[in-house]
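Showing just some of the chains, left in place.
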Amino acid sequence: MMEEELHHSEHIPQWKKQEIEDIKALIEKYPLFGIVGVGGIPAKQLQAMRRELKDVAVLKVSRNTLVNRALEGSSKDCSEMIDYLNQQCALIFTNENPFKLYKLLEQSKTPSPIKAGAIAPQDIKVEKGPTSFPPGPILGDLQSAGIPASIDGGKVVVSENKVVTEEGNVVSQNLASMLARLEIFPIEVGLDLHAVFEDGSIFTPDVLAIDNDKYFSDIAAASRQAFNLAVNVAYPTTATISTLISKASSEAMNLGINATVLEPEIMDSLLGKAHSQMISLASAVSANNEDAVDEDLKS
Amino acid sequence: MEYIYAALLLHNAGKDVTEDAVKAVLEAAGTDVDEARAKALIAALEDVDIEEAMSTAAVAAAPAAAPA
């Protein structure tokens, strides 16, 4: 056995050994790295993404077998990441935190045509409206693909809104082709983050997706709760003292006016209240009989 | 307006708002009573829910009075 192994290792090309070392060096150098799926990304798009990300991340495409060896041999004890390697993966290295990385990768995804034979990731719809095509064979092609089309005003139009295939269905060649021609791009294509390794922990997308709106509303809710608690127990602090004074003052006014406490400070309110009641009663009365009220109260 | 206040007063005291009651109150205040008005008032009050008229009255916040 040993002999065979020795024999085998002698035949590992230098470039492969180097590649493994390069990967290990990158793993060493960066505080975190991720495994991304690159399948289905047209070469051009991949290049574009690489450029877009170049200031924040390094993408390294290598054979899985070599990546495997690097992960196993790395001093960072990250061999578990091998679980996240499958066909057509690459490594991505960055100084950013895992959440930022996830966000960047999601943002760098672009809408792309769906390929024939692919599975619709959500319902695919067409919308009523004009196309750029003049009448011709395209009309029949659209219709046979299940897209409602007709001629209007000298052009081919999509005649109604329609779900042309539901989530989970396999997209036929004809439909795929027609959708592409209509420039309907139902797929988000980009670097698909499978997992990130940082400091001995592995993070997966379910943990990495951040809902900013939820954080915003949670902060607002917490702030309200704090205020509620503080005011309800009359805890005097810079943020609550004005409200507490205001509350006490209102309560005193309420009590004074509702119980008709004849104190100087609320006389104006009491007089005003009586006056309002008088006006209200007077108008009800004068509606029935004008002569029941003063000249100046007549409506 | 004093006729209306008289009505409010009687209502608040839980008394019936009658012509005689209104007259008594106004006389106690030292005012001459116009019989016709008093009659008209009582007649007009017949279909009026005093309590309701009072509660629809809006009350404004008075100027914050300086501490006594």
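Just so it is clear, A and B label the chains in written order, and each chain counts residues from 1 on its own.
To be clear about the criterion, a contact is a pair of C-beta atoms (placed from the backbone, for glycine too) under 8 Å apart; a residue touches a chain by one contact, two chains touch by 3 or more.
Since we're looking at a predicted model, the values are computed, not measured.
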| item | value |
| --- | --- |
| Counts per chain label over the entire file, given a single displayed copy of each | A x1, B x6 |
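FYI, only the chains that are shown with their structure count from here on.
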| item | value |
| --- | --- |
| Complex contact set, residues of subunit B against subunit A | 1, 3-5, 7-8, 36-37, 40-41, 43-48, 50, 53-54, 56-63, 65-68 |
| Subunit A - residues contacting subunit B, complex | 257, 263-269, 272-274, 276-282, 284-286, 288-289, 291-294, 297 |
